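Here the complex is missing one protein chain, while the rest keep their positions.
And now, subunit A:
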Amino acid sequence: MELPENPNKDNNGYESAEKLILRWDSTASEEAREKMIFETDRHEADLYLQAVDEIQRSLSNASISNNTNAAAAAAVDDQSKVNSTIQIAMARLEDEFRNILMTHSSALETDSLFDPSSSSFSAPSHHELEEDDSVSNEDSSHNDLLRLPLQHCESSDSSTYRSTSSIREVDLMPAEAVCDLQAIAMRMISSGYLRECIQVYGSVRKSAIDSSFRKLGIEKLSIGDVQRLEWEALESKIRRWIRAAKVCIRILFASEKKLCEQIFECVGTDIDDACFMETVKGPAIQLFNFAEAISISRRSPEKLFKILDLHDALMDLLPDIEAVFDSKSSDSIRVQAAEILSRLAEAARGILSEFEGAILREPSRVPVPGGTIHPLTRYVMNYISLISDYKQTLIELIMSRPSTGSRYSGDQSTPDMDFAELEGKTPLALHLIWIIVVLQFNLEGKSKHYRDASLAHLFIMNNVHYIVQKVKGSPELREMIGDDYLRKLTGKFRQAATSYQRATWVSVLYCLRDEGLHVSGSFSSGVSKSALRERFKTFNAMLEEVHRTQATWLIPDTQLREELRISISEKLIPAYRSFLGRFRSHIESGKHPENYIKYSVEDLETAVLDFFEGFPVSHQHMRRSQ
């Protein structure tokens, strides 16, 4: 509408506008308080807005005309009246604005946001673990280190990825409401009532976000709460948080931003930025507080993988965070996100390093019965298999070599690693190798608690073999550990097998030696029958003892068990056979040969089959065939 020429007409327009505005003055009339203009009638709303425009126009016109003092004084009077009317209008518009916002400020519909076909709500699987993980916890001091099953939930998280893989703005309120808000905002701002507008907007939208948060299950946990909770409980909270954070940043906050942009479209970006920040700053900080609390929790090995999950999720969200919070006033939010990310990385590093220390110091002294695989070995190897699954992230995070040996270990001898041989390996790979080195060092210490040296060797053999099998079983792990080191390990367990054999069988086979049996004297060159009888007796006793004892020892790996038995047989059987062959006649020609030649070759062959089964033999003695 152009400047009207007819002053009367102008006056009428102004007067009727003023009347309308005064009619809706809620401080003046009950009726005005009862109804909301913008809910009543589109027509009413339009009329009201036109009235406001009319008043605003007259305000800018008033400054034109009138140069005389009297006119000026009157103008001041008029101006004051106009300002008063404007204030009434603005107060009304503020309330209308608030009302429209509140009517459309329910929580975000979150159900449609998750892809129902994805497994985003399924429980994480536990079957990443070994089937034969039946751990015999003889020594309860294992428990701290070996406490929890290690879960790998990557699969369930990646499916929610699909549903919120990028920023997706939704309409938070119907277009009509947005139009109305826009119209009101324009008038308020052009009358200088920007501040009120921002205040109202921020307070109502913040409440809406609060209810969305509640729906998404975002809790208000203090740092103290997070420190006190059991890690298992925290794991599910972390999972939930990751899902919720994706929705918050990519959908909720992005949509709020779009809403601000729409409502304050005509009035410049600073204003919609201000409104957006007013709305979203508090909730964003509240969201991040949880992740921050996790990032500063006490470090312990079982936390590694969830922390990596959290790290990865946040890393993934970072570009979206930067896109949504792109103004100067949101610096603190971006900074906090980056800080949390860096703390999570630090936590991961710290946990790894503490894990290495914990393995070194793992103190259980009670030897595992039967020399079988120690629970520590299982735990560590499972753990580093999982680590190799997280290889992608960890390779980025782990940047320094393992610190070999601690100043405070108290031990004189600490494990060592020759880095020269390991040129070209990533720091992560070095850490994994170091972990195996440290594990072996600890196992060596444990093996010394066996009173029987043979058992100690068997123990080492079993455990190192298990390590080798686990490495071979995981391509990522194998690739990082490298075949060179794998060869070393293989050599180690073979060495242990040899040491075992020597420790047990040298003395047994010693009974079957030739020397010392032949007597050359003046009257006869022959065999000393007494010596021979002694030999047989000793051999039998030793064999029985070894059989009785070593049947209860265990080599869990079938192939290894077979191999060792075969190796024993290959030495024992021919030696016995030849001994029998050469000397049985001498015994049989004497009294009670059955006391000395108790066993046939077949008996021995059968007996060897009992070895390393882990069961005590049912008979006291070895069977003997009649």
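We adopt the following convention: a residue touches a chain if its C-beta (ideal position, glycine included) is under 8 Å from a C-beta of that chain, and two chains touch if they have at least 3 such contacts; residues count from 1.
One rule holds for everything that comes next: contacts and distances are computed from a predicted model.
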Chain not present in the shown complex, as UniProt names it (candidates "Protein BYPASS-related", "Chromatin accessibility complex protein 1", "Response regulatory domain-containing protein" or "Multifunctional methyltransferase subunit TRM112-like protein"): "Protein BYPASS-related"
Chain not shown: contacting residue from A:S16, A:Q50, A:Q182 or A:Q286: A:Q286
Of A:K215, A:R240, A:K258 or A:R361, the one touching the omitted chain in the full complex: A:R361
Residues of subunit A in contact with the chain not shown: 26-27, 32-34, 36, 76, 79-88, 90-92, 95, 98, 102, 141, 192-193, 195-196, 198-199, 202-204, 206-207, 210, 219-225, 227, 281-282, 285-286, 289, 296, 298-299, 332, 339, 343, 350, 354, 357, 361, 363, 365, 406, 408, 410
